[in-house]
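Apart from one protein chain that is not included, each protein chain of the complex appears where it belongs.
Labels for the chains are A and B, by order of writing; each one numbers its residues from 1.
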Amino acid sequence: MDCVLAPDNILHDTLLFRVIYEWVGQLLPCGLSYAVAGIAIMLLLVNGVLLGAGGFSWLERRLIGRFQNRVGPNRWGPFGALQPMADLFKLLFKEDLVPRGADRIVFTIVPVAMMAPVVLMMAVVPFAKDTALANLNVGVLYVLAVTSITSIAIFMAGWASDNRYALFGASRGVAVLISYEVPVVMSLLGVVLVAGSMALDDIVSAQTVPFLLVQPMAFFVFLAGTSAELNRTPFDLAEAESEIIAGYHIEYSGVKFALIQATEFGAVLTSSAVMVTLFLSGWSGPFSDYLGWAWFLLKIGVLAFIFSWVRATFPRLRIDQLLAFAWKFLLPLSIINLFATALEVYFLRNDAGMLTTNDLWLMAGINFGVAFACLLTFGTLIQDKVRPAKSLTAASLSSPEVG
Amino acid sequence: MLFQDIVFWILSVMAVGAALGVVLVPDLFRAALLLAVVFVAVAGFFILLSAEFLAVVQVLIYVGAIAILIIFAVMLTRDVKHGNLPNRLQIPAVVFATLLLATLVTVAVDTEWNFLPAEQQERVDLVQTGAVTTLTGDLLTESGVAVEDQPEVQKAGLADLLIGDFVLPFEAVSVLLLAALIGALALVRPSPGSRRG
Partner (left out) sequence: MSFEAFLIVSAILFCIGLYGSLARRNVLAVLMSIELMFNGVNVTLVAISKYLAPAALHDDISSVLTGQVFAVFIITVAAAEIALGLGIVFAMYRTNETVDLTEATELKH
C-alpha cells in the first residue's frame, strides 16, 4: 500500500515525518501509519531531549568539578560518563512521596507540565538542512509562547506541594520569569528585524554574518535573560538551596524529581539550541550540507560550556538586584538595540527590502560601538544596586554565608 | 480531513469540559488552571482555522500573562478553598445562559451563510496562515478572487492591515494599554498616609 502525504497537509513540510510516514505506509494502512509516524517523532523528540539532558548533567558536573578544583563524578564508565544512569537508577528506586495536604492531581501533573515546553521548543529548531520537525512561519513567537508555559508549571508545583518554601520559590520564580520575559522578547525583535522573518529556517539562512556579530547587545540580553529564566546560578533565587532549600521542587522525590531535574538540564540544551539558531547561524558552516548536525552540536556544546562557566563563576544575586537587573539594565539595553536596529535596517536596506552581507558587516560595526557605549553607561548607572546596602556593617559582612 | 475532525472533537471536549470546570470547581486555584486549559484549547482551534499567528499570540498572552496574573491574584487574596461559591442568581443565570445558547445555536444552524467558494478557500488559507503576503494579479484572477481593475501586487498580511486600514484602532488600543498600565499602578499604590502596603 502506498501512502503519500497530501501537499496541503500541515505536516507535509516536515521531512522526517514524511519519510517515516511513507516508509511505514508500505507495511500498514495509511491512517495507522500516520499515527505511527506521529508517535515515532514524539518518541524521538522526548528521548533526544532526555538523553541530551543526561549528557549535559554529566558534562556540567565534570566542568564545575574542574572549576572548583575537584574531580567530579569519575566512577562509572569512561570519565564517569555513565553517572547520569546511576543517578537515574537511584531516583527510580526511591519512594515516590506525595505530601499530606498536597493537591494530588496538580502535584502529579507538574513534572509533565514542566517537561512539555522544553520538548515542544525543540520541535521548531532545525538541526541541519531541512530537518526542523515543524517549520512554522511564526517560529520565534512559538518559542517564546511555549516557554511561557513554564511559569504556570512552576506555580502549580509551588501551590500543590502545600509547603511554604515551595510557595516562596514559586513566587520568586514566576516574578523572575515575568520580568525577564520582557527584555528577552524585545531583544529578539532586533533579530527578527534583520532577518526579515520569524521562521527559524529563514533566520538561519539570513545569517551570512552570524547575528552574534550583528546583534551583540541582543545576544547579551538574550543570554542573561535565558539563564535567568532557566534558574541558573547567578539568578537561581527560585531554588536557592541556602535560603529556601530547593524552592518549588522541595517536595518532589523519586521519578517526579528525576523528571524535573532532567527538565532543568534539558532546558539549558534546548535554549542553547534556540540561541545557536538565532545568533550563531544554526547548522551552517563548512560542508554544512553533510555536516550541519555536527556544527549544530558543536555550537550547542560551546554555549552549554558558557552556561556552566557562568554558573561556576558568579555568586547569587538578591531579589531586588535581580529585578533591577531586568528592568533597569536589560530592558533599556534591549530597547536601545531595537531602536538602533530599526534605524539601521531602514537606512541600509535596498529597494527590495533586503540587506546584503556588506550591510550586515556595517551594522555589526555600528552595533558593537553602541553595545560598548551602552554597557558602560548603564553599568555605571546600576552600580549602586550591586554594592551592599549602607545598613550592613563590616561586622555583619565578615561572617561569610555558607552555601 | 478525518484527522482534523478528530482533533477538533478532542479540542471541543477539552475546551467545554475545562470551561465548565472553571465555573463549577470550588477550588479557585484549580479553576484558574482549567482556564489555562481552555486557552490552550482555543489556541488549538486557531491552528485548525489556519490562524497560526493568533494561536501563538493566544498562548503567549493568555497562558503566559493573563492566567499567571489570575493565579497570582488567587494566591494573594487567599480565599481559595471556599472561594468559588454561587450567589442568589444561580437559577436565573442558568436559565438566561441556556436561552441565549439555544438562540445562538439556532441562528448558527438556520442561517444561510454566504460561504467562500471552495476554489477560493485554498488561496484564502495561504493568505491567512501568512504563507504569502503578496499576491500578484495573475494568481488572483486565476483563483477568481480578484477582478480586472486590480493593481498587480496586493499586500495582504496582518501587519499591513494593522498599520494600514486599522491604524486608528491600533493607536487607540496602545493608548488603552498605557492607560490600563497607569490605572493599575494607581489602584494598587498604597494610599498616602496609610503605612500598610
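By our rule, a residue touches a chain if its C-beta (ideal position, glycine included) is under 8 Å from a C-beta of that chain, and two chains touch if they have at least 3 such contacts.
Source: prediction; values computed, not measured.
Looking at the complete complex, one finds that the omitted chain is in touch with B. Hidden from this view is one chain, which touches chain B at 1, 4-5, 8, 12, 15-16, 19-20, 22-23, 28, 31-32, 35, 38-39, 42, 45-46, 48-51, 53-54, 57-58, 61-62, 65-66, 69-70, 72-74, 76-77, 79, 83-87, 89-90, 92-94, 96-98, 100-101, 104-105, 108-109, 113-117, 120, 124-125, 127-128, 135, 140, 145-147, 154-158, 160-162, 165-166, 169, 173, 176-177, 179-181, 183-188, 196.
Rule of thumb we're sticking to: only the chains that are shown with their structure count from here on.
Across the interface of their complex, chain A is touched by residues 2-3, 27, 29-30, 33, 36, 52-53, 56-57, 59-60, 63-65, 67-68, 71-72, 75, 122, 125, 129-131 of chain B.
Every residue of chain A that touches chain B in the complex is listed here, in rising order: 8, 31, 34, 103, 106, 136-138, 141-142, 144-146, 148-149, 151-152, 155-156, 159, 167, 171, 174, 178, 181.
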